[in-house]
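Reading through the structure tokens given below for one structure.
A single protein chain has been omitted; all remaining protein chains appear in their positions.
Chain nomenclature is as follows: A, B and C, assigned in order of appearance, with residue numbering initiated at 1 for each chain independently.
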Amino acid sequence: MSNAENAVVKVKKVKKESELSYWGSVFFRFRKKKMSMFCLILMTLIVLGCIFVPIISPHTITSTNVANMNQPPSMTHILGTDELGRDLFIRFFHGGRISLGIALVVVVIECVIGVILGCIAGFYGKLIDTIIMRICEILMSFPFIMFCITVVGIFGNSIPILIFVLVFLGWAGIARIVRGQILSLRELEYMEACEALGISDIKRIFKHLLPNVLAYVIVFATLGMASVILVETALSFLGLGVAPPTPTWGNMIQPANQFIVLSTRWWIWVPPGVGIFLSVMCFNIVGDGLRDAIDPKMKR
Amino acid sequence: MRTYIIRRLLQIIPVFLGITVILFLIIELSPGDASTNFIDPRMRPEQRAEIARRFGLEEPAFNRYFIWLGNTLRGDLGMSMRYQRPVTEILAPMIPTTLTLALLAFLFSVIIGIPAGIISATRQYSLADNSLTVFSLIGISLPSFFFGLILLRIFAIQMQWFPLFGIRNPLYAPPNALAGAMHMLHHLVLPMIVLGMGGTATFMRYTRSSMLEVIRSDYIRTARAKGLSEKVVIYRHALRNGLIPIITLFGFWIPSLMGGAVITESIFGIPGLGRTAIDAVNFRDFPIIMAVNSMLAFLTLLGALISDLLYAAADPRIKYD
Amino acid sequence: MTKRYNRIIAVAIAVIMSLVLVAACATEYETAAPTPAPTPAPATGNETQGTDGDETVATGPREINQNNILRFGTTSLDGLFNPTVSSNVYDSYVVSLIFEGLVTNNAGGEFIPNIADWELSSDNLTYTFTLHEGITFSDGTPMTASDVAFTYNVFAHPEYTGVRGYVVVDFEGHDEFKDGTADSISGINVIDERTISFTYAEGTASPANIANFGYGIMPEHYYAFDAWDDFAAKFDQPMGSGWFVFQEWRDKEFLLLHTNFDYWKPADIPLIDGVIFLDIPDESLAGAFMTDQVDVANPGASLDNQAAFATIDGIDVRVIEGNSYNFMQFNTLIPQLEDYRVRQALLYALDREAFVTAAYGALGSVGLSPISPVSWAFNPDGMNPYAFDLDKANELMEDAGWVMGGDGVRTKDGNRMAITWLVYPEAAWPGILSGLAADTWPQIGVDLTIEIMDFNTVGDRSLSASSNAERDFEMFTMGWSMAIDPDLTGGIFGLDEMALGDGGFNASGWRNEEYARKMEDAKQSFDQAKRTELYNEISAMYNEQVPTVVVALRSVMWPVADRVGNLDISTYVDWTYHINKVTLDH
Partner (left out) sequence: MNENLNNDLNNVDDVDIGAMMVPESGMPAVGQKKEDILLDVKGLKTFFHTDNGTVRAVNDVDFYVRKGETLGLVGESGCGKSISSMSITRIVETPPGKYEGGEITFDGKTLLRINENERYLLPEKDMRSIRGNDISFIFQEPMTSLNPVFKISKQISEPMMLHRGMTKKEAHEESIRLLDLVRIPNPERIVDEYPFSLSGGMRQRVMIAMALACEPKLLIADEPTTALDVTVQAQVLELMNDLKSRINASIIFITHDLGVIAEMCDRVVVMYAGKVVESSPIEELFESPQHPYTQGLIASKPDMATTEKRLHVIPGNVPDLTELPGGCPFHPRCYKVTERCKQEYPPTHKITDEHIVSCWEYNGSGISSEGGEEA
């Protein structure tokens, strides 16, 4: 891009943010996007709700009351009740806890595995690199949804299996990103300087390269949260993820398969759907915003 | 070019084998098999053992993998445990349905997503751009099953514009092929929108950012400086370049749509691969599970190759040899 | 947009259209019937573009009117349209419309002649059937006794993979034939063209045996095979002697049958022109009725479905007492559950009334005994309904020696009252039931863990494990359907020789010599009054010991569109039995 105006704009940015620290300037750029900030706040509210509403609510997720089933929203039950008369307001937030919790666990494990293997592949190269990258290639060629359905379907619906299969297929993406970053960073001079100074491999990787890679990992993790939530809820909706009575946003929508629920009891299936939608959107927008803020060149 | 294709096809083999081995292992490790579905109060244990023997379940896993592989390469995907018929025979009628749905969704995505992306890019920050950007954000964030239910609720139950399920009314005999196609299309509109939504949003985002980059490039300025009209500049000069990264997406997209059809098919009651696969998983009909999974894996690998070839076709700078 | 752009869109639309055309053509309506179906007469001039299904296609002596075809909503057809192997109920409906069995039953559950009359020998072992005159298969070939023999030999074929091995297992000479030491089953004897006899092995006589002769008779000339796979290849192309002939099956879409206008008894030719089975997910059935896409179906009797169907105009929802129930089985071999008072306490602490209300509403009732309430052998007198009573439950726990511990969980001899319940998610009711228990059982000092696993795994770990050693469960729940005869052997309440030894469907591990003896007596007795008494005693024993509990019985719901006339359905009479009398308003 050689247009003069762009050149000018860039000159200016450097000047403005030059006084800030790295993360300071990231936040500086992030804050300027109103949409990203709004979503960050909304996301925080959802997370806080999922943590605290089940604690402070007078209802519990298991207490049933058959006399009070399928009630529309009211003052006592803000989001109504389900087919066993359980309070849907607290189940909504509890479901969010499970959905967001699974996503968080999956993404964290994915990132740890991905970063470690990506670093090893990128740093040592040669055979190790070939092996790890070939494994990544295999994993990324898996028919994702179908494979999840297969594994969860035949091993039974349990949260650990769900987490396992999502991590199993998911770490390859971040490993490849990290490896790519390491490869390009390795070429930089300061690594050569380290080598000259005789700093050990491990120290080199973790002290010098990781902080550079961290930004990419954070962006991946944020966007990854969004996609894991989508997959988990879809599987749970199909009855192949988290099984009731443990609520998740996915299996809470499942009753809408019933004609009567779909056509007359919106309060049962709409709120969890909106919950999924909002949190996925927030993670997507915050992730995009972070990516642009961390490195404007990283834009797709 | 030909050597490149051959080399890539050869590279697919180990990856494909890797996938099938992992699939096989997972199925091997799983508890239970389809024979446990034959629960009948008056069935005796030896009769159940008989069934297991008939499906070759007592062979060691290692042998069975190679038997499976050999048969698969000969085009024999085995016998379905549930239907007691060849898997190929069961899947054959499902593939056209799912493929039609996937292609319809794909075309829907392309026809809506790419023009929307272009409009967005050429009118950056306009009202149109902002609303399209919001739409695309909704598109990638709205879970497809929820979106499908909303559409069903509004357009099939409330308005009754579209049928609730299925791909046709079997008692309707279309007077000609076109009427038959329209009849089917009518059934497929909602599923197509649901399945195509993610692609529409993705294509739009990619087209937008790619076009934005292209529009700011020097050769577009050159084209403008030649006195070409804006339409020619955008639709001939810019689009041709802007679509290159999108075209490379195409190869990946159809396989992933066929995977995504699982959810759509189960919401809209469409008799396709996805529903068959879910039924097979629930019934532990392993031959069908293996067949569907490896078919989709193969399609994914093939898609990656097609992507590369499309890339070469779209961009004269790329040459494989 | 530029013109060029419009062109792109036009091309794209053209591509879509052609795509759908291809798909539509690929699934064009061909006649795949095995019968030499008359070529359809060209539809003369009346090409309608308007509403669906106004078409009439000429077939055979009567014009097939698409509107005179009964539309039945099914959830899944497996393609096993063969009397020997069909295992799901919808496949069986198809089979019973195409094939005819030697005997059938009436509304009272009594077996009556269908296409053959029979005589039972004085030792109650030999059944001699005489086929009615003039029976022909739908291709015009007459049915003979050798067709009957062929059909029953298939059940015993060494490669037979179906679930009905029991049909012939007690025939004399069955084992020899199966082993290969005999060329045929000595118990099956063709006497002449229309006469055949079946002889049971010594000691296997039972009034329930007659039920084995209800399976459809297959034409030997059509099905005869050398390799089993050749036979299996015809599962989805059935041909029989019944009222309907198979036309086409599209998995997960529909199955079409046309009326057999050449039916051998012209007076009984159905008034409708055919039956179509439409594959409609249970949850969409209400919508299908609402939008007039289906005439008859059997949706689950859940509260949701009841509520949905209650709102639909133009249908009549028939409620029929069902012959199936939900049960709960305890593993009586573990210390927590070995004492029957603990099992009783658990039952007292489970509000089954609430469960019925939540799961089935008015269409369910609390179960009392292993005998179906629709059976002649059922007698509720003296049965304990175990009405919800937490005090009583706690009392029984105390009696059994289980003392409340500090953490609210009872203990005895160092064992904690901790129970794991295997629940499968495929059906809603186990979740509802265990959801209620999760609320009330902790109140009697039970530490309940609900373990969710799929149906098959629950089965593997309990019911279908091949020996008690392989069973890995503390308690589980499942559904069960009853046969017409009240005989309980071999089932979840059965304590036949297998259960007393090892294995069998009674996974509870509970054994009782007296119970087993009574059961065997009841099975073999041909005196109904004596059987009734025996079953009453059996029920009472069971009601007290509760190793297995009938949790709830539920009625069956049959929504029927108003345009359907004369449809006869009751507990023992399927909708297919008298379908020839059904009329359709078209």
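We adopt the following convention: a residue touches a chain if its C-beta (ideal position, glycine included) is under 8 Å from a C-beta of that chain, and two chains touch if they have at least 3 such contacts.
These numbers come from a predicted model, not from an experiment.
Participant: May I ask which residue of B:I22, B:I95, B:L228 or B:L305 touches the chain that does not appear here?
Facilitator: B:L228
Participant: What chain B residues would touch the chain not displayed?
Facilitator: Looking at chain B, the ones touching the missing chain are residues 124-125, 215-219, 221-230, 237, 240-241, 244, 314-317.
Note that in this section only the chains that are shown with their structure count from here on.
Participant: Given the two chain pairs A-C and A-B, which is bridged by the higher number of C-beta pairs in contact?
Facilitator: Between the chain pairs A-C and A-B, A-B carries more contacts.
Participant: What is the distance in Å between the mean C-alpha positions of chain B and chain C?
Facilitator: Using C-alpha averages as centres, the distance is 36 Å.
Participant: Can you compute the centre-to-centre distance for chain A and chain C, using the mean CA position of each chain? Integer Å is fine.
Facilitator: Centre-to-centre distance between chain A and chain C: 45 Å.
Participant: Averaging over Cα atoms per chain, report the distance between chain A and chain B in Å.
Facilitator: About 23 Å, centre to centre.
Participant: Could you list the positions in chain A whose residues touch two or more of the other chains?
Facilitator: Those would be 153, 156, 257, 259, 263.
Participant: Quick check on chain B: which residues sit in contact with 2+ other chains?
Facilitator: Where chain B meets two or more other chains at a single residue, that happens at 31-32, 157, 282, 284.
Participant: Which residues of chain B touch chain A in the complex?
Facilitator: So the residues of chain B in touch with chain A come to 14-16, 18-19, 22-23, 26-27, 29-32, 137-138, 140-146, 149-150, 152-153, 157, 205-206, 209, 216-218, 221, 255-256, 258-260, 262-263, 266-267, 277-278, 281-282, 284, 289, 292-293, 296-297, 299-301, 304.
Participant: Which residues of chain A touch chain C in their complex?
Facilitator: It comes out as residues 62-64, 66, 69, 83-85, 153, 156-158, 239, 243-246, 255, 257-261, 263-264.
Participant: Would you mind writing out the residues of chain C in touch with chain A in their complex?
Facilitator: 281, 283-287, 290, 302-305, 307-308, 311, 354, 357-358, 425-426, 428, 431-432, 434-436, 438-439, 450, 452-454, 457
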